[in-house]
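For this depiction, one protein chain was excluded, whereas all remaining protein chains were kept in their positions.
Note that the chains take the letters A and B in the order they are written out, and that residue 1 is the start of every chain.
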Amino acid sequence: MWQFFHKLGSPKWFFGISARFMPWLLAGGILLLMAGVVWGLAFAPKDYLQGNSYRIIFIHVPTAFMAQSVYIMMASAAVVTLVWRMKLADVFVKAVAPVGLVLTFLALFTGAVWGKPTWGTWWIWDARLTSMLILLFLYGGVIALDRAINDEKSAARAVAVLVLVGVVNIPIIKYSVDWWNTLHQPATFKLTEKPSMPAEMWVPLLLSVLGLYLIFGWLACVRMQTEILCREQRTRWVKEFVMKGRV
Amino acid sequence: MNAEARPTVRFASSNVGALAAMKGVFARDMKVAFRQRQDLLNPLLFFIMVVSLFPLGVSPEVSFLREAGAGILWVAALLSVLLSLDHLFRHDFDDGTLEQLVLQPQPLFLLVLAKTTAHWMLTGLPLVILTPVLGVMVHLDGNSIAVLCLTLLIGTPVLSLIGAIGAALTLGLRSAGVLLSLLIIPLYIPVLIFGTGTVAAAGDGAAVGAYLALMGAFLMLALTLAPFAAAAALKISLSNG
Partner (left out) sequence: MAFDSFSAFIAMEGHGPYVWACYAVFFVLMVVMMAGSVRSRAAIIESCRRGYEFQADKGKVASAPASSASFARVNVSQD
């Protein structure tokens, strides 16, 4: 068990194992996402309340869900960085933070565009949109701090502290934004919560969530490999990989 | 900066208790601050100027100011605290005092707590004292001003505590000031929401006890967690150099 744990921390081991998984992640991800999107766009029945604009849900919910889970994953990795100082953990945080930023932006953008036909306005200070906006700020802060510190090790640990402080704050922010929202807007139309969603709607939604999850896995692998190559340039195994094309 | 202006920390032996060490750090920070009064005045001037921008920039009408006043004052106070945070560890970092603090046998988070308390006494508290005057200028009624002062009294320590984490993380970096704001502003949002929300509730004639208790809970949470995070961040920033 401990041997496995140590192996997990070894960049070389990760490099080898991820290369084996990546094609499957990418193929599976694209396949599932496409299936979910095509099903959702063309075959799912239209919503009796919102009409066809609800079809944005098949990318809005996956991006919003991923935006939040990526932050949680980063927080778990931050704990590992601070407690065990595992190299791979801070490689992960550094590699996926920009992906989280893009996903959060996409969730906000699709939410705003969805708001236009549903609420009649692009932006509404809805609790969900506002929380997502704050999440975008948090991602921005993490990336900015990482860029600002030159020393790799202290950058990793400082970012880990920031991510953890952020993750403690996320429930508080969520709660306070909900409270603030009820204070200012007594009744808003809920975007995604349906009393009961028929299977023709939630199955494609599930497919696209899973697909985006796999694509995220692939992206994380590619970006972690890039970061590892950058950091381990002077090691022998990287030299062998670069010159011979395999680990 | 001459040596006279920056007294050294006088608790350099390990047999000084943690409480005495905290007292020493606190007293020293107060002394340093009062030798450089301009640094004390700057956030307050900034506070007043930001507040006076709103009537000039938006509308001087009584109805607008009465509705937005609490929010304006809260945002201005938040920005002033943010502005002053850069000084929290900066001077001590530059002259090496901070390294000595980290090397003390007393737990670092207690010393950070002492420094943060001093910071709050020097920025947050004067802001609260200044608030009634500015509250009258934006036409808040007496009850609202009282509640606003209470929320600021509970809220500004939270701002200082959370800010200490950001100040510690950005210590010694280029353009630390802007970065500090980027990191910290999202974390300030809950305090801002509840601070202004409490005043709004008071304006509607609702009981504010529960809101204030909730803000007190924020303060307790920040008080227990933030010094640890700030101390960890300080150690990281110092190992950076």
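Rule of thumb we're sticking to: contacts are C-beta pairs under 8 Å (C-beta built on N, C-alpha and C of every residue); 3 or more make two chains touch, one makes a residue touch a chain.
This one's a predicted model, so the numbers in the text were calculated from it and none came from an experiment.
**Q** Touch partners of the unshown chain, restricted to the chains that are shown, please.
**A** Every shown chain touched by the left-out chain: A.
**Q** For a quick check of understanding: of A:Asn52, A:Asn150 or A:Thr182, which residue touches the chain that isn't displayed?
**A** Considering the complete complex, A:Asn52 is the one touching the chain left out.
**Q** Sort through A:Thr63, A:Thr81, A:Ser131 or A:Ser154 and give me the one touching the missing partner chain.
**A** Result: among the candidates, A:Thr63 touches the missing chain.
**Q** Could I get the residues of chain A that touch the absent chain, sorted low to high?
**A** Against the left-out chain, chain A lists 37, 41-46, 51-53, 55-56, 59-60, 63, 98-99, 102, 105-106, 109-110, 113-114, 116-117, 215, 218-219, 222-223, 225-226, 229-230, 233, 238-239, 242-243.
Heads up, the rule we're going with is that only the chains that are shown with their structure count from here on.
**Q** Whole-Å distance, chain A centre to chain B centre, using C-alpha means?
**A** One centre to the other, that is 33 Å.
**Q** Quick one: in the complex, what on chain A touches chain B?
**A** 82, 134, 137-138, 140-141, 144-145, 148-149, 151, 153-154, 157-158, 161-162, 164-166, 168-169, 172-173, 175-177, 179-180, 183
**Q** Can you check the complex and tell me which residues of chain B touch chain A?
**A** These residues of chain B touch chain A: 162, 165, 169-170, 173-175, 179, 182-183, 185-187, 189-190, 193-194, 197, 200, 218, 221, 225, 229, 232-233, 236-237, 239-240.
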